[in-house]
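Here is chain A:
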Amino acid sequence: MTSIEYIIDHSPALIIAIPLLGAFLTPLVSRLGSRIRNVFVIIVAMLTAFLVFLLASDVFSDGIRTYIFGSQDLTTPVVRILFEVDGISIFMAIISVLLSLLAAIYSWSFMKKYDGLDKYYTLLLLMTAGMLGMELTGDMFNFFVFLEITSISSCALIAFWTHKGEAVEAGFKYIVVSAVGALFVLFAVALLYGQYNALNIATLANTIQYSFLDKIAFVLLITALGMKAGLVPMHMWLPDSYSQAPSSVTLILVGATQASLYGVFRMCFTLYGGVFADGILSSMTVGWFIVVLALVTILIGVTMAIIQTDFKRLIAYAAVAELGYMFLGIGVGLTAMGTSYGKTALDGGVFHILNDALDVGLLFLVAGSIYYATKERDLDRMGGLARNMRYTSMFFIIGLLAVAGMPPMNGFASKLLIYESTYQLSPILSIIAILSSILLLAVFVKVFHSVFMGPELPRFRDVQEVPRSMLLAMGIIALIIIVIGLIPGIVVENIVQPAANSLVNHLDYISHVISIGGV
Partner candidate 1 sequence: MLLEYAHIVIPIFIVATSIFAVLLRDLLGAAVAVAAMSLLLSLEFYILQAPDVAIAEAGVGACLTTAILIIAIKATKRMEEEI
Partner candidate 2 sequence: MIEFYNTLLVVLSLLLICILMAIIRIILGPTAPDRVVGLDTLNTIVVVGMVIFGAAYNLVIIVDVAIVYALLSFVSTLFIAKYLEGGRF
Partner candidate 3 sequence: MSRRDMFAVVFFSIVCMFFIFSALLMHPFGSPDETDMDDMIIKNTQRETGANNGVTSVVFDYRGFDTLGEATILFTAVAGVVLLFRRMKET
Partner candidate 4 sequence: MFDEIIYILLGIGVFFNILAGVGLLRFPDVYTRLHAGTKCTTFGSIFICGSVILVALKMWYQGGAEESVLALHTAIALIAILITNPTGAHAIARAAYRSGVKPAAAVVDDLKNKGRRKK
């Protein structure tokens, strides 16, 4: 066995272990000096990213991978924790690891002026580990544990600027919401455990009976994870925390929100997939519920975004609207389970996860750059910055076009998949999706005007372009956006469709555990 194969074999464990190790060592390393610490953190993030890409290439070529912690042999029944990495898991992992790597790079200059940075970087790595754990795990309780890691670390990071009351308030709201949500997830896990004496997702999915208690567990899981993913009307924590966190943190928060969204995907399609597939519960019921909530999410997100005057809050509401598109994808995929357009909608939803992460992430980074340069977030007090910050404004235009789904950016590709499939369920869905997309465009044109356009304001005369590390992070995202926008077909075929297929084929997920001796 060559060493690279050895690494690939153990990469699911290492993907979690390395950021954790990095996080535990960061307080020690930071005693050596701030530059060494930054380099250390970036190296850890890059190593993690490298492992994720290795694993991804393996998963996309060879199918589902299972990693059992503690012992090689899987006994019947499954007693040990196992990681089960399929298409959607690794798809989400790629997004998370990309975002955290970019955040680490972006933080180099962005956070330079503040104190408490060793803890900041520790929490950054912990958050990465938490998201990756949520996405790769195949065990319900482990999912809960990583959910908590993610939410606690992100809460602390949201409240990073403690001298501002708003940041603390946002952090408190976030922690209340996520604590309640996580507790209900735990309650649902306990309900499932009490009935089937199993914690493994595959085992549970194999034996689930859909009794009344299972219904309650389902409701709790979907609602709690939906809240953590920002489903309207449980989205109100989202603009608060997104807007008050430092921008580099907001970038990862996008990933954390999407990890919760992944939870919804996993619960709907894998854990309760058999229930839907066998028709015990009509997927219409749940699907339409999610579809309606998704439409409300899109509409409220975008209409609230239009009237905001705080830059980051506005983007946060736009992010809510974008989340609605993903939920629309899930909902239609669930409602029309088995049809081709349902599959297309699911593809679109999954693809949009990637695009949303990039687009909204880029916009948040731009907002952070503006804040870095001008110490200003109020749209009413800005103007004329396109003169001094040419690169930033270019990146903003790219982000604007992408988030509004204008061709040829990546947002258009995924939205096209959603528009051209959801109309078959009901034309209204498509119509509202299209309309909201235009509204999003309007929202960002407003931002574009009030931040970058207009006469040069005297107080911004000395504004400089932001340092190189920030430009680098934004540039990487912009590049990825354009590349994905130009070759959407390749991306959809090679990454998105395997991910969506792994959601639909819940039997594969189950049988993979059976085939290695479990259940």
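How these were chosen: all candidates are chains of the complex that A comes from, given by their letters.
In this text, contacts are C-beta pairs under 8 Å (C-beta built on N, C-alpha and C of every residue); 3 or more make two chains touch, one makes a residue touch a chain; residues count from 1.
In this text the structure is predicted, and so the values were computed from the model without any measurement.
When the candidates 1, 2, 3 or 4 are screened for touch with chain A in this complex, the one that qualifies is 3. The touching residues of chain A, when paired with candidate 3 in their complex, are 20, 23-24, 69-71, 75, 77-81, 115-116, 119-120, 122-123, 126, 129-130, 133, 141-142, 145-146, 148-149, 152-153, 155-156, 159-160, 162-163, 191, 194-199, 211-213, 216.
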